[in-house]
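With one protein chain withheld, the remaining protein chains of the complex are depicted in position.
Moving on to chain A:
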Amino acid sequence: MNPDPKTMPDPSAMISVRNLSKLYKDFIALDRISFDVQRGEKIVVLGPSGSGKSTLIRCFNRIEPHDSGILSIDGRVINAQTDLTQLRATVGLVFQNYNLFPHLSVLDNCTLAPRLVKKTPRADAEEMAMRFLRQVNIAEQANKYPIQLSGGQQQRVAIARALCMQPEVMLFDEPTAALDPEAISGVVGIMNDLAQQGITTLCVTHEMGFARHIADRIIFMDKGRILEITPPAEFFTNPRTQRARDFLDQMISY
């Protein structure tokens, strides 16, 4: 299943990574990562904290620039010369802390980037925003400010905001980590819907239900390296590495 690190990236894959590494001074955050993600695939990245999961997916929209190796998104190699506007319009990112713009209404949060970046006329941007807000079941809050919403509602707005850029890949960086169980089910439900629609998804999460039922493959990371890439059925029943077994034991006992 793992591609040979020596080969060139696969231009037909949505995301193709070869020997990707990233350093923070002396700390190796990512250590020679190689894998491919096909169009429409749903990948869940698991691993203990500090294993490099968030850093990995943040490399894909170059919010974290990688230091070495090759990264290709939609057939284009990503490096310092890459047009970031185009890349980031293709790859959406949802944060753990939502990071909504507090000074803008829900609707304006959703329309700001399309209007500024894509020069979408306001009316069109608002129409599209309302469509996505309905999809995440929050259309009735469109004129409120983020501070007036609950955490789960805010995260759903953040998803709608990312969708308004009509990305081909959605990255979720622990989207439910800051939420209470009730809110989690709402957000996971929306992620399920999106997955059904066929958008390529990479999700860093501890939400095992999503990992087990929706993911096509699980990437298990530790200390900046990929230890396993396997379908969830296999990962949850018969992990190949001891580290993964320990990790799963902890998750269950917790």
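What we mean here is this: a contact is a pair of C-beta atoms (placed from the backbone, for glycine too) under 8 Å apart; a residue touches a chain by one contact, two chains touch by 3 or more; residues count from 1.
In this section, contacts and distances are computed from a predicted model.
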Omitted chain, identified by the protein name its UniProt record gives, among "Peripla_BP_6 domain-containing protein", "Lipoprotein", "Inner membrane amino-acid ABC transporter permease protein YecS" or "L-lactate dehydrogenase complex protein LldG": "Inner membrane amino-acid ABC transporter permease protein YecS"
Selected residue (touches chain absent from view) among A:Met8, A:Val117 or A:Ala177: A:Val117
Listed residues A:Lys42, A:Arg161, A:Arg217 or A:Arg243, member touching the removed chain: A:Arg161
Residue of A:Lys144, A:Arg212 or A:Arg240 in touch with the missing chain, whole complex considered: A:Lys144
Hidden partner interface residues of chain A, rising order: 61, 63, 84-89, 92-93, 95, 97, 99-104, 112-113, 116-117, 143-148, 161-162, 165
